[in-house]
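My structure is below; once you've seen it, I'll send some questions.
Only a single protein chain was left out; the remaining protein chains are all shown in position.
Let's look at chain A:
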Amino acid sequence: MHPFVFATQALRRSAQVRIGRAREFWSKPCVYKAKVVGKSAFKLANMACALHIFAEYVGTVSLMSGLSMMPTLADSGEIVVEDRLSIRWNPTGIARGDLITLYSPLDPSRIICKRVIGLPGDVVCVDPTGQKAPSTEHIVVPKGHLWISGDNAAMSRDSRDYGPVSMSLVRAKLRARIYPDITIFRNPITYLD
């Protein structure tokens, strides 16, 4: 048999089966129909909850916007992979140079993306450019806190403005960019002896 004829016949048969099933469903009593519809609604809600929980505990893709990470991330239209599992698993396992997203200490409804500069106990220079603080001013990062900074120092509001931020504010680590190109973010820090 010619494949086209076969496909047409198969489609027609499956359509007939579907119409038959629909007729059968509509001829059922009202209570049964309500039960089936209600159960499907429950299943849909359940699936949405499962997706939400995956995004909350394992990881998600998210759209980035803003000028503060300019050479690394463009100011709009980039999609990145956020890894939340490693932060949930080990909340203090953050290294210098990691890209992180965190809840803004200035506005709880905002999420910001920055690079980690200093870990607890490090001595950091508040602002090497001397614009927001004298370039000789140094600070010790307190216990449980991080020093964060945007890659685009001129257009970033970061620890230079609000000081060290709590590690508890950290939401996720940025692992890769998937749109417009695929890039895996590697830790760029090199240590000098």
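We adopt the following convention: a residue touches a chain if its C-beta (ideal position, glycine included) is under 8 Å from a C-beta of that chain, and two chains touch if they have at least 3 such contacts; residues count from 1.
Simple rule for what comes next: contacts and distances are computed from a predicted model.
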Undisplayed chain, where the name is taken from the UniProt record, one of "Dolichol-phosphate mannosyltransferase subunit 3", "Translation initiation factor eIF2B subunit delta", "Mitochondrial inner membrane protease subunit 2" or "Ubiquitin-activating enzyme E1-like": "Mitochondrial inner membrane protease subunit 2"
Candidates A:14, A:76 or A:168 - the one touching the absent chain: A:168
Of A:53, A:85, A:154 or A:189, the residue in touch with the unshown chain: A:53
Sites on chain A contacted by the missing partner chain, in the whole complex: 39, 42-43, 45-47, 49-50, 52-53, 56, 91-92, 103-109, 143-145, 162, 165-170
